[in-house]
Structure formats: structure tokens, C-alpha cells
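First up is the structure itself, then whatever we jot down about it.
Just one protein chain is left out here, and the rest sit where they should.
Naming follows writing order (A, B and C), and every chain is counted from residue 1.
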Amino acid sequence: MTTPTIRVQAEDFDLAAETKILTQGRHDVGAVASFIGLCRGEGDTLNALELEHYPGMAQKQIGTAANAACARWPVDGLTVIHRYGKLYPGDQIVMVVATSRHRDAAFDAARFVMDYLKTDAPFWKKEHRKDGQEANWVDARDSDDAARKRWE
Amino acid sequence: MTTPTIRVQAEDFDLAAETKILTQGRHDVGAVASFIGLCRGEGDTLNALELEHYPGMAQKQIGTAANAACARWPVDGLTVIHRYGKLYPGDQIVMVVATSRHRDAAFDAARFVMDYLKTDAPFWKKEHRKDGQEANWVDARDSDDAARKRWE
Amino acid sequence: MSTPIKLVYFAWLRERVGMGEEVAHLPDSLSTVADVLAWQQSRGEAYAHAFEHLPIIRVALDQTHAHHDEPLGTPAEIAFFPPMTGG
Partner (left out) sequence: MSTPIKLVYFAWLRERVGMGEEVAHLPDSLSTVADVLAWQQSRGEAYAHAFEHLPIIRVALDQTHAHHDEPLGTPAEIAFFPPMTGG
């Protein structure tokens, strides 16, 4: 089974470079599905997003989701990177790239990991506003729970 | 409604550059879903793939699928590029990138376009083998028809 | 005699017919896509071979997919090709 690569880091990432690592020098990969989550400006009201995480468990939970994806679909490569720390509108927060012979496995694996990560990986977002109002913790979305349930 | 960008070309493409065009200078995009289709080596038996297309209609059919995606999901940006001509194992064949506020719309739009394009866009692949056997036209896959039908 | 129509062929249909396109005068009696396919089969050995298995042949009228039972209308261009394998 494929061993996924998981990184939890403050630094930015480069999807193209991560994709190249998974596809370079091998000609059995026919499909590359990827996802990037970006920090939104919320109508120019957001100054910054503070991403808190539980070190160790964050890596472990993403790993659990990624391993489950590799067990469920014929994935050739899977890389997941999630950032923490202070991020600004337009910044990259998270990326997933999945490679496979065929597109269904690549799409399913990438989306599955994103859905599980949203509800099961210990990260919390705090919004710092431009108007100087007190910063607030982002509420969890019911739609994220629903998205996770579709894989059960 | 978003106007998708469609290109049918012999030249290679750069997903990172195309993504940047859709995300640069705007902070309302929270999700970028993308797909790249690559030429497989078929266990090192393939020398090259010849991609024939119906000029005009290829562009038109991809445009129909892309417009349908923009009408169905809240997509902020959508770019589809499909190559034609002689391609070699590892070469990029097709790319789709979809941006949206949320991940579901981006994932759905990208996958929908790929599924429609497979069955409805006039491209044909001919395999040239390394062993010098006569080149053969690739057969259409039933699974592609099934994939398209799931959106109906 | 009818208006000349451009006929275009792709993939193995193009190879079997032996050309990528031609301009032809279609008999006035053809009223559906199926009629055009039957007419193609009657145009000699190369065409008979190319159009041997009609169910797998796709047709586009002026670059729009058309089912075999659809009326022919008055297209300027008719395309014939096998199931598509792009992407």
C-alpha cells in the first residue's frame, strides 16, 4: 500500500513541486487530483487568520485519513500539507494531491482526505478583523459533518 | 455567471500558472480543485500517443461542459486545457482547475468537466507501441459512460 | 441535385475511408442521420468497411452530436467518428 506523506508546518508549500515528487520518473500515473484551501478575505473584513493546532495529534489524524484513503482506493501517491500560525487573505492553508492510474481514485482520495481533515484533524481558526473588533474563533460548520458522513 | 477559459492546443500547459491567473488579486476564493491527465507508459510498452481531435467542435464541447458546470455550482473560475498531437509517456494531456468559495463546488465542477469531456469531446487516442506492432486506436471505456451518467 | 455538403472523418473511420474530408452531393431522399449512414455503406468497398458496425458510429451535424434517429436537416458539415477517447 502507498505510504502517504504528511506535513504540518508553518511554512508555505508548493503544489507543483509536491506533484512533481509524485509523478517524476514514473509512467504508470495517469491522473493527478489536487486541492488547495486558501485564506479568504471575508469581504475585506479579515486582517489575519490564526491557525492553532495540537502538535502530534494533527499529524496523526491527517495520517489516519490519508492511510484510509490509500486502503480504500488504488492510490499511487498521496501528499497532504497543513499549515499553522498566522495567515493572511490569499495565503495557502492546506493542500492535498493524490495520484493514481485512473481519475476516479485520484479524485475520491483527495476529496476524502479533505472531508475527514475538516472534522477530525485538531486545527482551530481564529479570525482577526480589520475593524479592530475582538478576534473570534470560527464556528464548525454542519455541512462539514455532512461531507464527512458521505464516505461512511 | 463565470465565463470559463477553454484551450485546445498542441503546446504543454502549466497548472500553477493557470491557477495563479484564477486566484491572483482576489481574496474571495477559498478552494482550488484541479486535475491533470497524464500519458501512461502502459508498462513501458507505449512509445507515443497520437491525439487526434475535431478542431472547433473539441473547443465547443469542452465549452458546453464547462458552462454547464458554472451554471450548476457557484464556481468563481474554471480553466480547461486539452492537448492534441503526439504525446509521450509522462506528458500532460489535459488539465482542469476550478475555484470557488467552498471546496464542494470546486471539486464537483472539476470532476464534472472531466467526466463530460471523456465521453463528449471529440478526441481520439492512437497508441504507438515500442515493439513495432501496428498502432491501435484506444477503445472507449464503459466506465467513462457510467461516470458521465452519475451527473444526470 | 442537392447542395454539396462537407463530410469529415476521424480516427479509424478516417483511415478506412482513406481521407479526412470530402465534399459530396447527398441524394435528396435522405431524411435522417440513419439514412446518411446507410447511404455511406453503399458507396463502395472502403465505405462499406468503414461503416460496417453502425451502432458504434457517432455523427455530428454542424459540430453538434446527433442520434441516428434524428432528422438530417440541412447541415453544411457532417462528421463521422468512433466513440471519443480524450481526456
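Following the convention adopted for this analysis, contacts are C-beta pairs under 8 Å (C-beta built on N, C-alpha and C of every residue); 3 or more make two chains touch, one makes a residue touch a chain.
Please read these numbers as outputs of a predicted model, since none were measured by experiment.
Remark: the absent chain touches shown chains A in the intact complex. Only one of the listed residues, A:His53, A:Lys86 or A:Arg101, touches the absent chain: A:His53. Annotation for chain A: contacts to the undisplayed chain at residues 37, 51-54, 56-58, 60, 82, 93-94, 114, 117-126, 137-141, 144.
To be clear about the criterion, only the chains that are shown with their structure count from here on.
For the pair chain B and chain C, there is no chain touching both partners. Distance from the chain A centre to the chain B centre is 23 Å, each centre being the mean of its Cα atoms. We define each chain's centre as the mean of its Cα atoms; on that basis chain A and chain C are separated by 49 Å.
Those residues of chain A in touch with two or more other chains are numbered 103. Residue numbers of chain C whose C-beta contacts span two or more other chains: 87.
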